[in-house]
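What you see is the complex with one protein chain gone and the rest in place.
Per-chain numbering from 1; labels A and B assigned in written order.
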Amino acid sequence: MKLNPTTLKRLKQFRSIKRGYYSFVLFMICLLLAALAELWINSRAIVVKYEGHYYFPTYGAVIPGTTFGFDYDYETVYRDLQKRMAEQNEDGFVLMPLVPYNALENDFKEDSYPPAAPSLESKHFLGTDKTGRDVLARVVYGFRIAIIFSLILLFFNYAIGMTVGSMMGFFGGKFDIIMQRLIEIWTNVPFLYVIIILVSIFDATFALLITIMVFFGWTGLTFYMRTTVLQEKVKEYALAARVIGAGTFRTIFHHILPNTISLIVTFIPFSVTGGITSLTSLDYLGFGLPPPTPSWGELMSQGMEQLEVASWIIISVVSGMVAILVMITFIGEGIREAFDPKKYTTYE
Amino acid sequence: MILWSNLLIWVGLTGFCTIQAQTQKLPDNLLWSSGAAGISNSQQIKKVSKEGIFVDSWLSFPRTLLTLGPAAHPKLKKAIRDNQWALTSRDNVGGVFPLLASQWATGLDKRTVYYRIDPLARWSDGHKVSAKDFYFSWQSIKSKHWPDPWQRQWSLEHIEQVKIYDQNTISVTMRHMTANLLQRTNLTPLPSHFIKKVDPSYVKKYNWKIIPNTGPYQINEISKDRGFISFKRKNNWWAKNRLRHQHQFNAEIVRFVALPDEEVIWEAFKRKKLSIIKLKDLTLFNKRTRDPLFKNGGGTLEYWSGLPAPCYGIWINSEKASWLSKNLKEGISHSFNFQRVNLGLLQNKGKRLKGCFDGYGPWSIYRQFPKFDEKTAQKLFMEAGWRTRNGEGIRISNQRALTLKIMFGDELDYNQLLILQQEAKKTGLKIELEQVKSEKFLERLKTGDYEAVFAGFAPWQTNPQFQLIWHSKGIGQGTNFSRINNQELDRMINQYDAELSYQVRLKLAHNIQNKAYDLGWFIPGLHGGWQRSVFWRWWRLPVPSAPRPSPTPWDHFHPSYGGLFWYDSKLERAMGNPREKAGISPREKIVDKTWYRD
Partner (left out) sequence: MTSYFLRRLLLVIPTFLGITLLVFGITRMTPGGPVEKIISQGQQAMGEGAGGGGSDDRVRGQALSDEQIADLKAQYNFDKPIHIQYGIWLGKLLSGNLGDSYRYQEPVWDLIKDRLTVSTYYGVMTMIITYLVCIPLGVFKALKHKSTFDNMSSVLVFTGFSIPSFVMAIILLFIFAANLEWFPLGGFYGDEYDDMGYWEQILNILYHSVLPLGAYLFGSFAVMTVMMKNSLMDNLASDYVRTAISKGIDFPTAVRKHALRNSLIPIATHFGNNISVFLTGSFLIEKIFDIDGMGLLGYESVLERDYPVVMGILVVSSLLLLIGNILSDVCVAIVDPRIKFD
């Protein structure tokens, strides 16, 4: 991709804004860690060497216990395998991930009951929740789902919002006025009410939640787009494009839209935090993704319930969420500043 | 999710009509009885004091005093209804004892019961309870304006006639001969002198009206601002000399305070603003009872309820899962690790149900249902042809994975199912979970759109009822969860419902249960059974803490087992400030297993 000089300048500008830039780097690391979560938070081993063979169970099919000399043919419990091999001095090794639990399994000890407090020994670094699931695993996998959710939501919201907004600006007239009314109605509908009603009728799935939230969320961008297109369409390049006979959509998509990108970019971080927040609050209320999907909101409601007994739940999930949201906000702030043409002089 | 339709016939909200009391003539050869009237409730108690303010908590303040309709506050509803006495009640061994009635007699037609109303019986405003109050109640419930459609329907379908003979004598006639005739004809009167006028705005009009009652307590203070409702024991209560109730209803005042959440309730208890609190959450119970206050006046109680267990578990839909062979069903039963659920969620203190009707005395049959057992399950699956496992570790046969999709309603079920799901993977069974919220849940039950469901029924109060659960009639209503359509079972259940002889019914009940369990569509779940509470020790309890059918020793007003606790003022004075002085009562940690059955 070739970057034009303005973009390059803005990127340089962004790099110079320390808070935003470091947040960006950190956030990218978080994303990478979440993407590779299976490698460091998983009940499956990373590598097993058994009887001279190497196994890499992380991403493949289930390896039954019989493969490693257990008498069961369901999935091997690698933690047990590791213990057994160590105890009996067998040839080979098991390399477990840092956190040897996945986000769904319930870890019960014979002598104590969940929720279990954080402990290095049991490798539940942030403890377990009330059904014995590892909190760290649920925070990380929950983050992954939230961010994916948020990005998909963002894509559809922007696709629809930008299209409608630019059409309003481009065509103007009756279309514009009618759409303005419709959008005003749309934005005033209490969308939480609608979600609650709809989710209690249909089963809440990922797709359904996205659909409902796009249904009511696309309007956010339309007015900005409308205004920008109104400004852009009277500029010479757009007029020129029309004069040489470019069609309506061609004019919008190839000529006007690229010039509004700078506006869009500044909105993205805030839309991402918005998406995460909405999903979390819905999950918190029990109207979000179906269980047992790991989710921040679900952890939060559990944490509130167990405030007295298991404070590590609420501490972990809230710190995780705050860290991520603050990072994204700082990135957003940085981008906004970098893309802002105004430079202030300071009086001494 | 536990389902029931426990809608009761009692007070009227829409009265109408002037009562035409034609004087009838009683049949001559009636055999009058007064049941278990002479038995005292807790004879082992020598002396209880009748004083004290007992303060309990609610999580919300009621929005209405009405006990009918969707706005009714469930706890207040129970408190008010327990003080609205009916003709008779039933004691801990199934005997009937009189409340408003003094005597009764069954007619020769076996569908009429004649009642003599206790001439002492009075409404709380001093009016005499008379025959026309019962007639008025029946008429009101039948009326179109009656706010509870279930009561109305039941009344229309089942009660043929209520007749007045004189001021103190009535008869109630059912449309059909039936077992439990006394229970079915047990009317609750309405104060016809108070609710005179009928208009559709009744509900609105009586939203905050205290309706006269006949029980031991009546509401004496409602403070919306401070969020409490008090019930005061009536000074000259008409039934106070009855032997049966002499050790009951001891607190002078029973007060319910609305507090926002468990946290605040706990704080209020610590400051002695509450007499008891119930602690459902086991972890919380264990943590809180370590507080030093339990060495200084606080007591803890773990009580195994004598109530029959709810009928609770996994119901496989026989219509949707007809492909399951007997072996397969058994294998699936062996794949449900309820032992593990017990360990993980109930700290091993729960108990696996031994059927759908656990705890009904002679009515129950107990069976050993399949326990979780990898080996047996695997063997059964292999024999049924599910020999290989796919990439996920799930058994497959003819390209089909062995899955069972379970529908469930609430969070508690979900936590159990999560564990079951993880455990079942070991035998190669994949459990898929589908959470469905309440209204939709009932709809799905009705249409049968599920493979299996995790749900149950609240226990019945007397003997088991099979009609709902196993009769083919229950399919359309969505109560026959397994959607069993078995002619022989239907026939037996019909016979059971129509039969009047106790012995024959008992035999039938056993046969029905055996037959239904043989079909193998039900996997019984766990029964928590424990009621946990903490209390201040000057609120004393009898030994055992409560008679058999009582769900809790802290029931306030129930005519049979309510209000058995009493206030020991000496003890409270002696203990002074509980946070400072050492306790003197030996019973600070009560674990009452009297009614535990293994």
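Methods note: a residue touches a chain if its C-beta (ideal position, glycine included) is under 8 Å from a C-beta of that chain, and two chains touch if they have at least 3 such contacts.
On a predicted model such as this, the values are computed, not experimentally measured, just so you know.
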item	value
Shown chains touched by the chain that is not drawn here	A, B
Option touching the unshown chain, where A:Ala37, A:Met213, A:Met300 or A:Ala338 are the choices	A:Met300
Given B:Asn327, B:Gln467 or B:Asn511, the one touching the chain that is not displayed	B:Gln467
Contacts of chain B with the absent chain, listed as residue ranges	1-10, 63-64, 69-71, 74, 77-78, 81-90, 99, 144, 149-154, 157-158, 183-184, 186, 188, 203-204, 207, 215, 225-226, 260-261, 263-264, 267-268, 273, 307, 410, 438-443, 458-462, 465, 467-468, 474, 476-477, 479, 551-552, 555, 557-560, 562
Sites on chain A contacted by the missing partner chain, in the whole complex	19, 181-182, 184-185, 188-190, 192-194, 196-198, 200-201, 273, 277, 280-281, 284-285, 300, 303-304, 307-308, 311, 314-315, 318, 321-322, 325-326, 328-330, 333, 342, 344-347
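Criterion: only the chains that are shown with their structure count from here on.
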item	value
Whole-Å separation of chain centres (CA-atom averages), chain A against chain B	46
Chain B residues within the chain A interface of the complex	263, 281-284, 287, 340, 343-345, 347, 374, 378, 389-393, 411, 414-415, 418-419, 422, 425-428, 433-440
Chain A - residues contacting chain B, complex	60-62, 64, 72-75, 104-106, 108, 110, 113-115, 130-132, 199-201, 203, 286, 290-292, 306-310
